[in-house]
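A single protein chain has been removed from this complex, and every other one stays in its place.
Up next, chain A:
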Amino acid sequence: MAAAGLCPCRALLSGRGGALRALCGAVRGLAAGPETHFGFQTVTEAERREKIYQVFESVAKKYDVMNDSMTLGIHRVWKDILVHKMNPSPGTLLLDVAGGTGDIAFRFINYVRSARERQLQRKLKNHQNLSWQEISESYQEDKFKLLGDSQVVVCDINKEMLKVGKQKAQHLGYSEGLSWVLGNAEELPFDDDKFDVYTIAFGIRNVTRIDLALEEAYRVLKPGGRFLCLEFSRVSNPLLSRLYDLYSFQVIPVLGEVIAGDWKSYQYLVESIRRFPPQEELKAMIEDAGFLKVDYQNLNSGIVAIHSGFKL
């Protein structure tokens, strides 16, 4: 039974090992719950949630600076690609889970705003023989709908990350169509069939029960709704993989120490990336939750992957 405690993380996470997990817990007499991983350590689920909360509490203020330094700004491109893939039209209701500092939310608002402007311009072009009165009226009624009823709800489990996000929104001038909710991806505080799109960018890796998060995603999406997940994934190219490992383990914790004064959190970050299921396995998990037409797109040879699925 000693081996049971060391079963590979994927079995624990896939949900198929639920019964096995319960057995391990019972036999080893652990009151605190089943075992899971925190980076390369083995911990209970309760401990893992607590540790991850502390990690993000401590990195919140330097989160954006660190993202830029670690990825040399490339994370911005990844997030842009995600929103482009989403291609939201005005009137879309987006739920951005683990959206902390608001990167996806702000990009969504920008995208929808420019789509809305194009829409308005097209409308005006088609109205050729209007009187000045009618034109000014059409400007007025559209003035208050710059976003065209689009809305984004940013949900995060961590208060500090939300705080940083709200400050950023204020600083950058985002107020309309944006709301901030404290919530757990494994148990969302929303009703069924509410959202058009659900995104989770670089967040699902930190969720303790990924299967529950996927089920919740399925629940809160409207029929026809889309699930999008942007996350670090497995690099298959062996040469690139070695360079990536070298960079991850040698440079990133050093950057964490020098820039944020926090080695351990960034050590956790690179370890958690290695522990996360690869593309095909995540695709299977998403299908298990009930999504259809599940697919993934590798960015930068698999350093990052966007998984997409539909609730049909």
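Assume contacts are C-beta pairs under 8 Å (C-beta built on N, C-alpha and C of every residue); 3 or more make two chains touch, one makes a residue touch a chain; residues count from 1.
Quick note on the criterion: contacts and distances are computed from a predicted model.
Trainee: UniProt names the one chain left off this complex as which of "Ubiquinone biosynthesis protein COQ4 homolog, mitochondrial", "Mediator of RNA polymerase II transcription subunit 17", "Exocyst subunit Exo70 family protein" or "Large ribosomal subunit protein eL14"?
Mentor: "Ubiquinone biosynthesis protein COQ4 homolog, mitochondrial"
Trainee: Touching the left-out chain: which of A:Val65, A:Leu130, A:Leu172 or A:Val258?
Mentor: Of these options, the touching residue for the absent chain is A:Val258.
Trainee: Would you write out the residues of chain A that touch the absent chain, in ascending order?
Mentor: 3, 5-10, 35, 40-43, 47, 51, 54-55, 58, 242, 245-246, 249-251, 253-255, 257-259, 261-265, 267-268, 274-275
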